[in-house]
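Partial complex: the chains shown occupy the same locations as in the complete assembly.
Per-chain residue numbering starts at 1, and chain names A, B and C are given in the order in which the chains are listed.
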Amino acid sequence: MSTPPIETFPNPAPNRRYVITHVNPEFTSVCPKTGLPDFGTVTIRYIPRERCIELKSLKYYYLSYRNEGIFYEAVTNKILDDLVAACDPEEMTVTTEWRTRGGIHSIIEASYHRSQQQ
Amino acid sequence: MSTPPIETFPNPAPNRRYVITHVNPEFTSVCPKTGLPDFGTVTIRYIPRERCIELKSLKYYYLSYRNEGIFYEAVTNKILDDLVAACDPEEMTVTTEWRTRGGIHSIIEASYHRSQQQ
Amino acid sequence: MSTPPIETFPNPAPNRRYVITHVNPEFTSVCPKTGLPDFGTVTIRYIPRERCIELKSLKYYYLSYRNEGIFYEAVTNKILDDLVAACDPEEMTVTTEWRTRGGIHSIIEASYHRSQQQ
């Protein structure tokens, strides 16, 4: 799949370690097995370095998954990879919480720490 | 008792330590003392290595307890043993929360840490 | 299916119109289409005449559905018919609320009014 670009803007306080959280309770993609839609809440939490994520482009980025077939574990890791590539943060965590399927609901949480990359 | 196999699929991000949680609020088994049903919520939380647990087989695995007589403490530890055997995770925690019996409700929580095994 | 008898005891205040409610959040039966279990809360609310429903026999009556295949609409009407036959109340309402299946959850409510029977 090709996703729209995630835009960024200059961090207004680049010398301070602080935390930005964006919560999207309206995420939807498609189960690759059944072709049925999945619904979830995607939360990103990051410590910016030079760039912050621009909210409108983030919304369109999420929208690009609407008719894509992708598993919970894969979409969570892909969002993390894409957002880290876009804004090069100090740290970032992506959490996805999914509505009940077959009586079970799921939560996936993946993190990136810049200092732990080589 | 014999339980159906727990299927797995390849972890899409095997190089990242991340956390997967599956919550099943529809677990039921039978009290071995009274023969009456017990109802509970079973939550598994794990850090995968090479394999992730497939959700549909997990549902059928849980269903196999429906008419089995087994104590709270035993079923919690057995689920942990079976799921660890199935997917060989880095870490896993199984929590079972049970509806009121005799005015008392109970929670059992057991964990596995791969690094602490010899 | 054959269900165990619902026992009753004499109403301690037969000259007063009053309301008795029993809520069972631990009802489970089986979907006749898929063979998978359904979970729900069954609430009965009635105005007794000469007889009240005995709670322990009600519990065993509910348990008899555990491995029966029956639709939401049918089980709700059958519980109402069985309980009315057992205690001949002035009025009775049975409400069943079911956990999510396929993203949809359902509520069925059926009532009996003695004065409206011929």
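Just so it is clear, a residue touches a chain if its C-beta (ideal position, glycine included) is under 8 Å from a C-beta of that chain, and two chains touch if they have at least 3 such contacts.
These figures come from a predicted structure and were not determined experimentally.
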| item | value |
| --- | --- |
| Total identical subunits in the assembly as filed, 3 in place | 10 |
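Operating definition for what follows: only the chains that are shown with their structure count from here on.
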| item | value |
| --- | --- |
| Rounded Å distance, chain A centre to chain C centre (Cα mean) | 46 |
| For chain A, residues that touch 2 or more chains besides their own | 103 |
| Partner chain C, residues of chain B touching it in the complex | 25-26, 28, 36-37, 39, 63, 66-67, 99 |
| Of all residues in chain B, those that touch chain A in their complex | 11-13, 16-26, 48, 52, 55-56, 58-59 |
| Residues of chain A touching chain B in the complex | 71-74, 76-77, 101-112 |
